[in-house]
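There's a structure below that I have some questions on.
Only a single protein chain was left out; the remaining protein chains are all shown in position.
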């Protein structure tokens, strides 16, 4: 076993998220590479949720099906996780409560109540895993004390004691050979950070000069909004929770007009309400940055689940023709760079840029090396106006220099009606109206020239090519590694629109094309067909609201190779 | 000359629309076949607008470029209509005011003011044309009196006198051979109706059982809403102007839920705001009928102009996957039948049905034989519920019997979250959630089976096939007739989604495929490519806000044949 | 049906233990029972949020629509199917935030619906952001410096919009709440009952204790028919007055105002149309 898959499952509000945070930190401190993701129901208490942690000495960044150690706090975990529990899964918990013969009995609840609070089960669990993994006992206990310090000495002590009990049980289980874990010991310690998809987008936005956020709460899009609020003092970000999504997008467009760099973060249903606002950005050639964390629809759908189902919406939303760019990061590095780039490109081309993530990605923690801050910069493409300034002057490139009201002596006039070079309403149909339509259309080519090249993962001389976008990156990469077929590679698009000009040739090099998407119909496949005429030989689609696991991808891919 | 193209042009508010109405009625009374369309600026007074009338003994239903007789009330008409005025165009008007040498001088304004009101120019114009066409003098004058009767005897008399002056000038111009019109004389009189695209949709809706309308005003979509309001007493229609488009679509979905048959009428920008509501209809499997009269975008765009630019929006709007149907009538007959069918099919399949028209179509008057009312019927697909009723029971077809609250003893539960067969929220991801997704998806095939077959116009053994949809029908048909190429036909889609199953074979029979769309990118061409893989050899696209003329289509088609 | 019959106890209720939503659910079921409503005549409507899950937990027909869109849905149901009693249960965010425009215009529309707002002064389902009724200074993960926007006053706004039944209660006052809801259901026209409700998970300020400490029940001497006085009353804070703040019988509800329903309450789905109507209309286009 060169890595370990640990899963905790409990009700909402039972605190398993705190286990996630503490365990990750402890394991990382010890030198392990870690990964964690969560899946949860749309409720605040009750139900059944789980967190999945992977620990390894090598990089580990994908969601796997198998569970090595399962700590269920509730009986419901068994049916909830039935597809992931195998004969090899070690299950640790309150045997009586769980009513399951296979369970290695640890009386979490009793220990916790002994220390005075049922919530201490979480510290017991942290201690237990630390013991199993043979982490440094003092480090563990001190760390727990530090974490709880702000809640007062007593609570800190009690938690540490609960953890200590867990720790002992853990070492005991190992020493008594009841549990044998064959895990590597990390040799070097990397100077990495635990960064969630949310953090990566928020940091990238800050790096890109994002100075305000207009949003209306909606899971899972709220995550980025909340992160920006958290850093608002440090980074100087104006945070405004709007009355609805329509206000958010209109405030954002107007904010850009007035010189700021707003972001909007939402999910499919909220974005649906921004359709007219997208079109406003298109007509006024306004920069705009919208982050959509996707979840399954239609309508309210499954609010806390994941899907790559909003690509079509992002592609076609807004009436009328206008250019846009759509990013879909699959790694924290890409998320950081693209979120930063979104602001610069939105400003450069005066277009809406959409960043498509999903619940899985924003809620997953990856250990990530420090982002390269030398590469990033804030490019403000604005000009100081003079008396003759014309906001929509026709230029060769289609881009007109963008002024800001109050910066220079010119008038900056922006109109949602068809307008002339001054931004004033016109009905000169065959004159300036057509010229404006063509001007806006022209920019699509310009954006295309700067599209991100899709990343090839695997052999250059591939014969089987798996095409993917967004958050499935790591799962497919690990599946390819494990299948270990020298002719199979992945082409991953972190920009899904406009497609990079090499797309067609890269696809045509392959003999077999396999599409992997976390949605019902293969929306990206449709886009590729439309733009290149290329059909896929196989489509691997999942749409039950959960991310692909490495194992099921391996199976599906092998099946079609 | 077997038909005559007459154009009047003036400022908004000058009354040329009244000329349109009166002239059409008079000509039709005499036995002529007539057609009229208008184009106008987004303002209530001033600017420059025009109405175009065609008169013939044969059916005449298309917009033409050439003008036989032009009556400009303002100088601006010359530059406004410059592309349509040729050396053959007879121009009649106030020579001095118009400052144009070619004008045949008729002092409209002076005559009108003699009778006491500048607006009488319109009656002078009606009289003039009637005189030129040698219509029955008494019939004309009596008709005018009748029309103005409700404004009082004096006004009626004055208008009749103004018309009489015009009539005399008209006959004089002919007798003095200043103008020679070689128009046919109608032999038989058809029992036809003057029906605009608006009327056809409204009548079709009434035929389909539409019993309420929820809408927010927006040109050109307001037209159908207004027509329904006009007939609301006669037909028993509840008319509610909503606070915004979001209310309109939500009230419509809820109205269907409660057993009514609401329609929503809007335009692209308003429909953009209904994106989330569309998705709600998708999730709750609610019937829904939305009429979109298209106008050019993005954003506010050109509010009173025409375009076929909202197809993509109609196709992809709404987050999540759900079935829908999209109609695009090209004739009043189709509009009537499809509007009726929209209600029955929406109810049968429990889906949103979109009727796509455009400003050109809703504002154009066609003389149309009586609609066949025997064919139409109101199919209400609702059931009386019992105690065990389940709104979303899984069935083979994917359609669950639809109950109405209060009709029977069962509970009718509708939810925008993913739900079970009872309509209650669930997170049983791999169980009922997937089953519901598949159930909804399945209906697409069902709808496809009942898609309208595209209509072939021209020879069966075509080699060149012009593919079109919606309002361009008559222009292309006339162009084909006039080109008179025995190998060229049109395939016209009055249902654009889902495509009829014969689409691919019908297209593949042709050697050369020509796409004609009134938009910038060929959105329907993209859909065909996506669904069939077929590419077009030529695309004839127009996107300046105006309808194609027969002449320009003839030129463009000949060029690529 | 008695209270028990109204409650659906087969489903797993997704609320947190201790949530005020439970209390309101019981009260509403009792009100239904007291009024002797028949199950065929009720339709419940909600948007999205914790409060908006309420309809799921009764034995009733319901329309659980989009976030913020409870009111247009409820009004439309009543307008086309006037035989139904239509009752909305939804959240303060749903009705006053996302749905604010519908709040305005449905009061103007005055369809005969009852609107119970679970006013927990927070966004519960999305985990604790400020709602329009959150009080000044309230800190949340988004409002890190505390709320700075003037709290929305649903009562004052409803009165200023011409609402004819405006009531305020708190879930800890069961009897009062029940009585107000019963009166609201019986009122002809748009009836608003804004109810303080405790979100035990995310609102640690406006707790049940806070409600107890900061409210009082209006005495019998209070006259709810004087609009100006009602407005004045609606501005009172700490303590907040509970009870029927304003009521007027000066208006009739939407359906009674339109000719179609003048002498005929038949729902639209039971009306038939003669195709001769189409002929008749077509004739006018000759």
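Just so it is clear, A, B and C label the chains in written order, and each chain counts residues from 1 on its own.
The rule we apply is simple: contacts are C-beta pairs under 8 Å (C-beta built on N, C-alpha and C of every residue); 3 or more make two chains touch, one makes a residue touch a chain.
These numbers were taken from a predicted model, which means no experiment stands behind them.
Among the chains on display, the ones the left-out chain touches in the entire complex are A, B, C.
Touch with the chain omitted from the figure is made, among C:5, C:41, C:145 or C:264, by C:145. In the complete complex, the hidden chain is touched by one of A:152, A:406 or A:533, namely A:406.
Only one of A:31, A:186 or A:259 touches the absent chain when the whole complex is considered: A:259. Only one of A:149, A:178, A:373 or A:560 touches the absent chain when the whole complex is considered: A:373.
Although one chain is not shown, part of chain A still touches it, namely residues 28, 193-195, 199, 203, 206-207, 209, 211-212, 214, 231, 233-236, 238, 240, 242-244, 246-247, 250-255, 257-262, 276-277, 280, 284, 370-371, 373, 376, 378, 380, 382, 404-409, 411-417, 423-425. Even with one chain removed from view, chain B keeps its contact list with that chain: residues 13, 41-47, 216-219, 222, 225-226, 229-230, 232-233, 239, 241, 243-245, 269, 299-300, 303. Against the chain not displayed here, chain C makes contact via residues 96-101, 104-105, 107-110, 132, 145, 148-153, 156-157, 159-162, 227-228, 231-232, 234-235, 251, 254, 257-259.
Quick note on the criterion: only the chains that are shown with their structure count from here on.
In whole angstrom, the spacing between the mean C-alpha positions of chain A and chain C is 37. In whole angstrom, the spacing between the mean C-alpha positions of chain B and chain C is 41. Rounded to a whole number, the gap between the C-alpha centres of chain A and chain B is 45 angstrom.
Within chain C, the positions touching two or more other chains are listed as 14, 48, 66.
Of all residues in chain A, those touching 2 or more other chains are 41-42, 47, 269, 299-300, 303, listed in ascending order.
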